[in-house]
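Read through the structure below, which is laid out as structure tokens, and then see the notes.
Just one protein chain is left out here, and the rest sit where they should.
On to chain A.
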Amino acid sequence: MKSIKVYGPGCKRCETTAEMVRNAANALGLDVEVEKVTDPREIAMAGVISTPGISVDGKLVHAGGLPDASKLEGWLKS
């Protein structure tokens, strides 16, 4: 099971990103755990300076803006 973290203070784009991750995982039939990180301190410590950011199993794969749908599938599958 993959552990996905979505970093963002709770703005609309961050919500949309979390939703995109869940939908993509469902579509691929993957078992994932999506956690939303809203604490500014934790966001900063993860090295995210533009939100929303995404990490997969502890590795940061994306920061800033909505993720590209096809890239998102790639991160989930890898």
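Brief remarks follow.
Simple rule for what comes next: a contact is a pair of C-beta atoms (placed from the backbone, for glycine too) under 8 Å apart; a residue touches a chain by one contact, two chains touch by 3 or more; residues count from 1.
In the analysis below, contacts and distances are computed from a predicted model.
UniProt records the chain missing from this view under the protein name "Permease", selected from "Alpha-D-ribose 1-methylphosphonate 5-phosphate C-P lyase", "Hydrogenase formation protein HypD", "Permease" or "ABC transporter substrate-binding protein". Of the candidate positions A:Val6, A:Val21 or A:Val48, contact with the hidden chain is made by A:Val48. As for the chain not pictured, it touches chain A at residues 7-11, 13-14, 40-41, 43-51, 60-65, 68-71, 73-74.
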